[in-house]
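Excluded from the complex is one protein chain; the other protein chains are retained at their positions.
Each chain gets a letter, A, B and C, in the order it is written, and its residues are counted from 1.
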Amino acid sequence: MTDATIAAPAVSPDVEKRGLWRQFRAHPGGVAGLAVFLFIVVAVYAGPLIHTVEPNKIDIRAKNQGPSLAHPFGTDNLGHDMLAQVLAGGQISLAVGITAMLLALFLGTLVGVLSGYLRRLDGILMRLTDLFLALPLLPLLLVIIMLFRDTLRAAFGPETGIFILIVFVIGITSWMHTARIVRGDVLAVKNQEFILAAKSSGMREHRVILKHILPNVMSSIMVSATLGIASAIITESALSFLGLGFPSDFPTWGRLLYDGANFLQLTPSRVLWPGLAISLTVLSVNFIGDAIRDALDPRTLKR
Amino acid sequence: MFTFTLRRLLFAIPTLLVISFIIFALLDLAPSDPLSDLPLTIPPEVRERIRAAMGADQPFFIRYLRWLHQFFVNEPLNIFEQMTGITVGSGERMRVLSWATRSPVVDLIVQRLPQTLWVVGLSYLFGVMLAIPIGVVSAYKQYSIFDQIGTFVSMVGYSVPTFFTGVLLIVIFSSYLQWFPSIYDTNLRITDWSSFVAQVKQMVLPVAVLTLYNTSQISRFVRASMLDNLHQDYVRTARAKGVKEKVVLLVHVLRNSLIPVVTVIALGVPTIFSGAIITEQIFRVNGLGQLLITAIQGADMPLVQTLTFIFAFLIVLFNLIADVLYGLLDPRIRYD
Amino acid sequence: ERGTDGELKIIFWQAISTMNPYLSGGTKEVYGASMVIEPLARYDESGNLVPMLAAEIPTVENGGVSADLKSITWKLKPDLKWSDGTPVTADDAIFTWKYCTAPDGGCAQAAYYEGVSNVEAVDASTIKISFSEPKPYPYSAFVGAQSPVIQAAQFKDCLGAKAPECTSANFGPIGTGPFVVKEFKPNDVVSFEANPNYRDAAKPAFATAIIKGGGDAASAARAVLETGEFDYAWNMQVEPEVLAQMMTAGKGKIEVAFGTQVERIDVNPFAVDASLGDKRSTKEAGPHPALSDPAVRKALSLAIDRDIINEAGYGDNGKPTCNILPAPDIYVSTNVDWCLKQDLDAANKLLDDAGWVKGSDGIREKNGVKLSFLYQTSTNSVRQATQALVKDMWAQIGVASELRNISANVFFGGDPASPDTFQKFYADVQMYTNNFDGTDPEKYMAGWMCDKIPSPASGWQGENIVRYCNPEYDALVKELGKTGKLEERAEIAKKLNDMLSNDVAQIPLIHRGQPSAVNATLEGVKMNAWDSELWNVADWSRKK
């Protein structure tokens, strides 16, 4: 009385998790992305243990050098070692990029899902989104800094305080795109019959959202995430010009790239490496995102 | 749908008023100052007098109401007068004047519009036009060479900021090869073939930089959304009907994938009018983006307020358009 | 020959927002307007007054300045014509004075007319300016690019509150200069053509000119030095090696003029602890626990290697200095040189002697007070490089610093609500540049008087940012105000400078020049730090 099936052992949740991982692994791009990303993370945190030059050590006599054994990435116009700067910058850029992206993604998804799913909240949340889209960024940032910088600095110390501030600032100024995109997708998904079926089985709204709506709007969120990490890293560097980023003696990838732009012809390695680091990070995150997307979509081709 | 649109349009009026007030308050709160780029040699008491002449020393609400009146009453009347030649009342009324230039803000915007539309608008158009086919093909041929290259280029294109790509292009194409000018000539009038060529030449670099960025962003959304729909059963039905593969993709799958794409595009259109700040700066296109940034840096309140408000208006408008399009694209989405 | 050299292309990366310098005191506006409207006299490249509209420079000797120093009488050159062909008369000057002093006009150059009690026409071409008090240095009104003469006929309806509404006049003032405005696009580009009625029939050599704005300094430099698209670019604050690299293209070079700009570090004598709230950085806050110690101040100055800072950030565009008054030559003190060479040993010894001892973290402290400073400045790549270097140097004497950079429009904005303005000085040390217009330092030196200290009571206004207060100094400034003889004035000015330097009221770093990029095909450029850099644009021509 049963269908033709191959005998299989009983399923445990553990196996299911492994299944997801197995599908992820079946995605060469995703695996490569993960490997590169892990490499970057490890390099950035463990690298300074091997390449022990202080990132802020100034050796003015060795300024504007090309790559050499002592300075594999060359030096900048003050004689900072670029490798050490790129590694140190990576710690900040990665941390800021990822946390700020996650915050923006969280806010955007929250607002998007709520306004797409709950008719009552839609109007007010979307007008709020319009408002945030319309607010001029620079004055907004200046005001935020003015209001919160010293408080946060006092509460968490200069570094953590600024970190929190930056993540917060990037987060609350970049969630709107995600929100609108997610909302659009939710509007389309929520009218499908399986949502109705889920509701008819008496599921609570938030569970419907979490278990049925979210997985079905995941691919847009994934794209937003990858793009978000890139813009967070770049925005961080823009913030420091307003005096709201990290102090100038904290290198970050974005700023290394900006400072190096004028030295493009003089010491190309100065821009090559931070630029490459940002691109590789974003690319690898993109491939990881693709792999997760594919793993979550049972229908796409798996390679 | 019509009542929905109408209701939303009506609702947009209070929304915009609130937004304009919040923007005004924000600008007022911001610590930058209209006199910050004056030399330090100008003594404090003179600064006070300059401030007073601008009206910057008035109380907040007076300034806000004055702006409202100037923008919503005087400027439209002025446009009306210019178009019809009829003088309403005395014909003398205070227009919204920029603090830095002491000229009517609307005139400044009109002056900046052409180059912004040419450069930023065109690159957005190119971006959309390139992104959709690239996204569609990338999704259809997922993990093919085309897709991989597309992914690579768009990710690099998106992650490397324009302040860098701009300089790179200038160094290569203006300094070494000397093919294109590095500075945009806003005085150029297209009168003949050679001036047309000159115009095209000076647009190449900034348009290229911006197009790369726009294409990268939009094509990612097209691709992801296409992938979601490519394996649905109705695609199978379309194929079973013998519909051409191109039609299957472009009509059946793409239309079903358009909602996020429409969202992204609608979010992007208003930014055409706010200009592309960095790219405009690098190539000295001096469009609206540059106008806005100089105004912000110079704390030119009336100019920033007006530009931002127009921007807000466009955002509200295009988000409304997107919402209406959702309803047209997907009949299951109903707003009643 | 007029108009034979085609177009002159100038780039001002900070764009010109209006052509009326009375409505915007920005340097770029003043420079742009100087191609069109002219003062009675201006300064040449070595700081000497040269007549422009005036026939000669009035002095006490030639009777142009009254013996009691209470009036000065200018005589116009004969047959002067505005670009529209009408004659220039004394009434135009009188109108200009009225224009700038009209209430509600918000004239940015009002300081130039300070102390002027009356301007009258002796005859159609003679102008007499009377002062309410004796003026030892009477060359202020109608002197220099900041106070040119405007045409009464054009601006007659633009007095006072009406001034901003005269858009077309403000954008295209009728002048006497070598060029007239053809089209003005605010904050973008100004187009000029040669003035047909210019008093020298052979000038200018260029038929048209433009001043393009926007972008940043480095790309402006590139447009002149590397691609050769432009002839002249102003204000090239770019790392020296980048400029040097661009110059290898052979299309142009950098010219520098040294004026009175000094990059300095202000050292706060008052406590700035955040817990003090609004009292921070004022007298009520009490003395700074570390920086009120003269030994610390001096050690900070001694520890700085100004040569390195100059090399990294300025190159040929700067010179290390210990003076706050670096020019003109007659005012320059040669007495202070203890800080010119870095002396870490002396600095360390000073601190040791004063009881500041290094703790386990290498930072000196005394009575629980650490030598750890918040060091703020405006955002600008050269300043950030300097910050990094100074931090490194101070670290070598056991002084820690936390760096902060603030957007220039906030830092210099003076918004009383912002904690980040340089006037509030809510930091231990801060860095910026200051200077004075013209060649006379009297007003500048008065900026260190006790009553010029910014405080909440004065709405944080006041030039004495370093909060220096020394009764002796105040007395000396007053004496300067009464002294007429140039040599004596110079002596006093030097004394004032020495007091400031030796008390380490602040730490002068670099005497900054004004670098501009000049295309190799452009001839006749004479860099001028005392007036508009375009002061002699009539003499510019294309190399044949």
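Note that in this section a residue touches a chain if its C-beta (ideal position, glycine included) is under 8 Å from a C-beta of that chain, and two chains touch if they have at least 3 such contacts.
In the analysis below, contacts and distances are computed from a predicted model.
Not every chain of the complex appears here, and the one that does not is recorded in UniProt as "Glutathione import ATP-binding protein GsiA", selected from "Phosphoribosylformylglycinamidine synthase subunit PurS", "Heme exporter protein C", "Glutathione import ATP-binding protein GsiA" or "Sarcosine oxidase subunit alpha family protein".
Shown chains touched by the undisplayed chain in the intact complex: A, B. By the touch rule set out above, chain A reaches the unshown chain at residues 1-11, 13, 16, 19, 22, 191-194, 196-205, 207, 211-212, 215-216, 296-299, 301-303. If you put the missing chain back, the residues of chain B touching it would be 1-3, 231-234, 236-245, 247, 252, 255-256, 329-332.
Here, only the chains that are shown with their structure count from here on.
Shown here, the protein chains touch in all possible pairs. In this assembly, C is the chain whose CA centroid lies farthest from the centroid of chain B. When the interfaces A-C and A-B are ranked by how many C-beta pairs touch across them, A-B comes first. Distance from the chain B centre to the chain C centre is 37 Å, each centre being the mean of its Cα atoms. Chain centres here are Cα averages; for chain A and chain C they lie 45 Å apart. Mean C-alpha positions place chain A and chain B at a centre distance of 24 Å.
With touch defined as above, residues shared between interfaces to two or more other chains in chain A number as follows: 142, 146, 262, 265. Shared interface positions of chain B, i.e. residues touching 2 or more other chains, are given as 29, 31-32, 167, 175, 297. Chain A meets chain B in the complex at residues 29, 123, 126-127, 129-131, 133-136, 138-140, 142-143, 146, 176-177, 180-181, 183-185, 187-188, 191-192, 219-220, 222-223, 226-227, 230, 233-234, 237, 254, 257-258, 261-262, 264-265, 271, 275, 278-279, 281-283, 286-287, 290, 293, 297, 299-301, 303. Touching chain C in their complex are the following residues of chain B: 29, 31-33, 35-54, 97-98, 100-104, 107-108, 111-112, 167, 170, 174-175, 178, 181-183, 185-187, 280-286, 290-291, 294, 297-299. Contact residues on chain C toward chain A in their complex (touch as defined above): 218, 238-239, 241-242, 245, 274, 308, 311-312, 379, 381, 384-385, 387-389, 391-392, 402-407, 410-411, 417-420.
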